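First the structure, then my questions, so here it is.
A protein chain is absent from this complex, but the other protein chains hold their places.
And then chain A:
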């Protein structure tokens, strides 16, 4: 975990701590999703579709080629047709997008989801969808920086 990821994770955890009931927590997640940058409709192709969730999810990764000697940086846009899933995508974006492949692979996502109480609040189906997105991000990172595999 690098310092940005650490700060984002802290901020999320603190925000989640503020909410005592599920309603506020869900509202917060939905609001996070509303801030997501939309994906260009032409990029919503089968290759960018993430399966494993009841919602329709697209994720478009972009690898920033590093200067000599630097690690590649992974950016991605993602979008779902369901509001809560969009919020979960926003959380993943905060943690992962714009990060070095090595930091993406080193990040303890399970720990964060546990800390946010998301593991316990999400149904197994939803968790499955979330894990599919994380898998897709990690696979992109591994492709970008095979030395991390």
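Basically, a contact is a pair of C-beta atoms (placed from the backbone, for glycine too) under 8 Å apart; a residue touches a chain by one contact, two chains touch by 3 or more; residues count from 1.
As a convention for this text, contacts and distances are computed from a predicted model.
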Of the listed "Branched-chain amino acid ABC transporter permease", "Protein translocase subunit SecD", "Cysteine desulfurase" or "(2Fe-2S)-binding protein", the name UniProt assigns to the chain that isn't shown is "Cysteine desulfurase"
Where A:17, A:37, A:81 or A:108 are the choices, the one touching the absent chain is A:81
Absent-chain interface residues of chain A come out as 22-23, 26-27, 30, 53-56, 81-85, 123, 126
